[in-house]
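Note that one protein chain is taken out, while the other chains of the complex remain in position.
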């Protein structure tokens, strides 16, 4: 597997099209500098609220698609959650949008052809199609497992059916595909496809479950995590989670620059939202024994 | 002269049309409740910035025109000054706009026909045409004196020429009409028209000058003042200026509810921006002698 | 649990005084009450908190008195008002006539002046509670603001408490620009305050980069509006944690029902609405409606059950202990 670091750029893009896709909104934005540097798994960070915004932090979204039109466009697919995404949902064609990207560590791609299972939860599927494209160009077999709470929240089922060797859909309410979660369906898909690697993007609980399944099968798994972010390019230090390094040491690493894609078994899912006692620099931990900080309050 | 108090309403109006008029922007908004209650001199208070705005205070504008279309529309004419007016200038047809109005004390209108000179500075002229209309319907003679820094900032010259018995224009740079200020031209207009009353709307310095001229001629003058406002409907207490009451006592009165139209000679123009020592409740003043407040700091 | 048709019991108590609901105007943000009653029925509010009444009429500060700041505003109105005589003759009776519950805010420059005000109000009919605005300079202490000095605050509160009728609660209103809000709160409660109100406006300033002078004639002014809500929530949280039995009137940047709920979860049992009234004359009733809706959605039968709820010990889950005195880092 290989990966390349790219330099992000800031682009004031123009919204080309907007559309609704079931429960989601999709925005296509002209942003050549970002499109040309894009690799599957990259994200962009968007300023919201316009001039004199009351929202000083940025919002981060996976890039769903890039197209060569107008020098290069990127498409975002998003759910309305809070103030920033409601503002985004009101954007119209010709509005301008401040994007920074591409950001983060993209999905590493295998050097040689192999069988890949791509697992998406909710809008997490959005980042998988560009990946599938790349994998297929390299001769890989691609199988999809897409899930969500309900049918209207499963993103990209049609495209998955077109692209994938097989496509398995799951919904928690049973309104589409199998009733249940992606992790219920995953073992069979891995077995049937004789999968060599799993890629997953979706809610943290799903990534944890997918990682457990892959570990069970003893195959590598790459997960794209979602942590709350304020900048997306590494300066705010708010998007950290505990990840075990090559040296076996757990560090609080930024998911925007060191991630969002990590090897699943390296992410300490059960410890997210804490500072594990054995993490580098944890309060009371070894590294701090010599220091004066004995409480976790400063 | 008579006046009537009306109850203001809040209306989420829809922008019908937007246009540029020289240096100004004009917005026509469907707001039946306001249009039907409107009298010349009334103002409206506008919320700016949309949902999640960073601008919590309202902006106040004179109503330029009301029309019966769509149940009633109001038109505002405004100059871009700061953040709120730049936002307003970006509104497009079909956007919605939160208006409260009609607000304030309108221009009192004479019971019997008489000769009226209407003096407008910059966008201040906007409020004069509805007044002229009413006056003419009552058989009054109307003469206009409109001025501004430069030609593109003189608002409504054409309409004044159509409506007025005479129309005199002044610009400080001489780019339109007489070079100079409205107060330079006013004495001659009053004399020629044998004016019985003067109405004026414009910058404070202009109102002061117009009042001086009217006092000189010993005729009543009604001025519409502009003080910085946060609400427009009397609750924030930020828009005060020193005005002499019928009892001869100076009070700090709110220009949004007691005004914006005042009898010119009652406004203590030279003391605006201060608390005159003889104002009711002034620090150290008589009214406070019994109290413990000896400094103007609480 | 509630069925959709049921309504939430919105009653709340300011000490022993029952209010029909928790939403009130904030002191100094509703002029005499007449202005808002053009838009809403004041009797539908939990209470109307009056502007801060002073002994003598006050002309207030010179203009400009107001500057907008990001998500906030600065004001230096300077307690413009008619003085206690006119207030008792005309403003208070009009509020009572309109069926409003009146919480009367008072302001003075010395303990004696606060006490004199309390004496004038002691027998006035229709005073549901007294709110003591402690953000006034103490003329006997070089103009140091009472609210920044626990002992001076306590002295004012004790004297007002001793003077007012026993059945009229005395609410001490605190300012956030102190190093330790809990110390001031505790001093006021020890001095006899039946309840606390917070936050008054922290001192701020803005400079007009065109005139290159302060925007306000007074130089500094009080900062209000959504910008200060995080400070209000923090003060409420700290004080409610330290003094869980003391009723708190919360305020600071409440624009919506969600904002009111945030303050309630932090510990407020009454929520005052200030700057939002300049943006929306219907704000109080809209917020009340939104709040009731949010409580209903969350399955509350009574507002009272939500007060301070965010303090409950974290259940199973990866949350850490929350310290009270903390740095911001």
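We call the chains A, B and C, going by the order they appear; numbering starts again at 1 in every chain.
Assume a contact is a pair of C-beta atoms (placed from the backbone, for glycine too) under 8 Å apart; a residue touches a chain by one contact, two chains touch by 3 or more.
Since the model is a prediction, treat every value here as computed from it, not as a measurement.
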In the full complex, the chain left out is in contact with A, B, C
The one of C:26, C:228, C:248 or C:287 in touch with the missing chain is C:228
Filtering C:6, C:151 or C:207 for touch with the omitted chain leaves C:207
Checked against the full complex, the residue among B:133, B:165 or B:271 that touches the missing chain is B:271
Of A:15, A:31, A:47 or A:267, the residue that touches the missing chain is A:47
Residue positions on subunit C contacting the omitted chain are 28, 52, 62, 69-72, 74, 76-79, 107, 133, 135-137, 142-145, 148-149, 175-180, 200-207, 209, 212-214, 217-223, 225-231, 233-234, 237, 253, 258, 261-262, 265-266, 294, 298, 306, 309-310, 314, 318-320, 322-323, 325-329
Where subunit B meets the left-out chain, the residues are 52, 54, 271-274, 296-298
The missing chain sits against subunit A at residues 7-8, 10, 47, 54-58, 83, 98, 100, 227-228, 230-231, 233-241, 251-252, 257, 272-275, 279-283, 285, 287-298
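Definition applied: only the chains that are shown with their structure count from here on.
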Contact graph of the chains (line, ring, star, complete, other): complete
Using only protein Cα atoms, the chain sitting most centrally is C
In terms of CA centroids, furthest away from subunit A sits chain B
Separation of the C-alpha centres, subunit A versus subunit C, in whole Å, is 45
Whole-angstrom distance, CA centroid of subunit B to CA centroid of subunit C, is 35
Two or more other chains are touched by the subunit B residues 54-55, 83
Flagged in subunit C as touching 2+ other chains are 70-71, 226
